[in-house]
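So, chain A:
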Amino acid sequence: MIVSVILIPFITGILVPVIPFRKRWQKEVFLETAVVLNSILVWFLLLHHSDSTFLLAHFTGNLNISFRVDGMSMVFAGLVSALWPFATLYAFEYMTKEEHENVFFLFYTLTYGVTLGIALAANLLTMYFFYELLTLVTVPLVMHTLTREAVLASRKYLYYSLGGAAFAFLGLIMVIVYGSTTDFILGGVLDPAKTAGKTNVLLLIYVMAFLGFGVKAAVCPFNAWLPQAGVAPTPVTALLHAVAVVKSGAFAIIRLTYYSFGTDFLKGTWAQYAVMSVVMFTIVYGCSRAVKETHLKRRLAYSTISNLSYILFGAVIMTPLGLVGALTHLVFHAVMKISSFFCAGAVMHQTGRHYVHELNGLGYKMPRVLGIFTISALALMGVPGLAGFVSKWNLAGAAAESGNPLAFGGIACLLVSALLTAIYMLTIVVRAFFPGKDFDYRTVSDIRDPNWKMLLPLFVFSIFIILFGVYSQPVVDFFMSVATGVV
Partner candidate 1 sequence: MNFICNIPFFSILLSLFSGTVCSVLSAKAAKIVNRVVILAVGLMSAILLLYLLSTGESFIYWMGHFPAPWGNEIRAGVLEAGMALFFCIIMYLSMAGGAHKLPGEVVESKHNLYYILVNLLLSSLLALVYTNDMFTAYVFVEINTISACGLIMIRQVGRTIEAAVRYMIMSLLGSGLLLFGLCIMYDLTGHLLMSNIKESVGLIVANGEYQIPLIVSVALMCTGLCIKSALFPFHAWLPDAYGYSTVSSAAILSSLVSKGYIFLLIKIIYRVIGFSVFNSTRMIDVLFVFGLMGMIFGSLSAIKENDVRRMIAFSSVAQIGYIYMGFGMGTQAGMVASIFHILSHAATKSLLFIAAIGLTDVSGGSRRFADLTGSAYRNKWAGVAFTAGSLSMVGVPLFSGFISKLLFAQAAVQVEGKMLASLIVLGISTVLNAVYFMKTVIRIYTATTETPYEGITFRHMKAYAVTLVFFILLNVILGVSSQPVVDMIGQGLAMFA
Partner candidate 2 sequence: MGPNLFANYGEAVSAILFCIGFTNLLLQTNLIKKIIGLNIMDSAIYLFLAEKGYITGRVAPIVADGVTSTESYINPIPSGLVLTGIVVSVSVTALMLSLTIRLYTRYHTLDLDEISTQLKREGK
């Protein structure tokens, strides 16, 4: 069952170029059906999960590839499978203007499977395996346009990701050698008997592994790939570089911190301070770069960098509440960012405009898209009543509760970042809706909102943003039970 949800996307993806579809809509229906079915299957699996581990294969020694559904997997798998059908729907419309559709959908669907693999992995090795695989299946997507820019971007993406994985690998080794098992167990698996006297080395390796996985999560010195990867088609940027790929990085870090090394081992050590400082710096850095950036998607990408570090900030607080904060932001940010990316994509698709200064006055011609963009912008800023506020509240609350002085500074960083978020998001909104006195409306006269395939996901996402904003209780409760290990 677990394997099937990973395999179905693989099979579907491979079938896309193989089956000779006569009409485009047939392909669309086929893909969408498969994806939706798979999502339903995933949700069914999550809701009716058993605690048993499914062993797929022995790798070497006591290392094996196995899958299991636990709280964290439920969060991530649920999130991914909820977003994917919408993203696919959106992609159909978006890709009408792009080439080599089949290759695109092949890898796009493969990525679904791989991401689920990361989510459902039962041990560190399996996760690492899918993590590397994720890099590989997403590279063709980044390269898709095959322009020089795209090639440079994907090259950079590969360097960074593989390089990061190399260091994450060291963490894996530590867990294999010093842990009692590589399975994920909340609270960590390190064996105190083995680690005695080696604490500092382990901490050093933890920091390395953190930064290694952090490459995917675009932690500061290693974030350069993400804005560049924005050359990919928007469905990719939106879903992968705002959700699936980068969140896998964050997810992996959470797994590493909470489920492998264990917070008891890490809390209060220099390692925690080190990673927390890095994360805090990234929060501010990402935002500042976003303010400076004039390319719409790249600006959003920088915003993603900053927001990912919110998640990591929650994770490195290393308390259950911190984990709750991280998970909340993991999920909510996904919805907000995918929504804003889709808006950006819709604008690009409809108008071909890529730069922020080209968006003047579009608000009157694409009110739906930009209205939704405004909502997601406000949510990202953290206006109360929208999803972003809840997650920030949880994060900051956890930081304040932790009593860690550096975490207090982290709250300040969050707020500075919120201010910068306001700057870079609202300037867009203001431009779109208040183009200025001498704006010539004729330049936008033949622009209109996109069709339903693009709008439907947008509407759904904005509804979710508001819903999470005003009524997040059940979700947060669920996260709480994940963080305390009840689920």
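Picked so that all candidates are chains of the complex that A comes from, given by their letters.
In this section, contacts are C-beta pairs under 8 Å (C-beta built on N, C-alpha and C of every residue); 3 or more make two chains touch, one makes a residue touch a chain; residues count from 1.
All values reported here derive from a predicted model rather than from experimental measurement.
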**Message:** If you apply the contact cut-off given up top, which option from 1 or 2 ends up touching chain A in the complex?
**Reply:** 1
**Request:** Flag every residue of chain A that touches candidate 1 in the complex, lowest number first.
**Result:** 57-61, 63, 125, 128-129, 132-133, 136, 139-140, 143, 146, 148, 151, 154-155, 158-159, 162-163, 165-167, 169-170, 173-174, 176-178, 201, 204-205, 208, 212
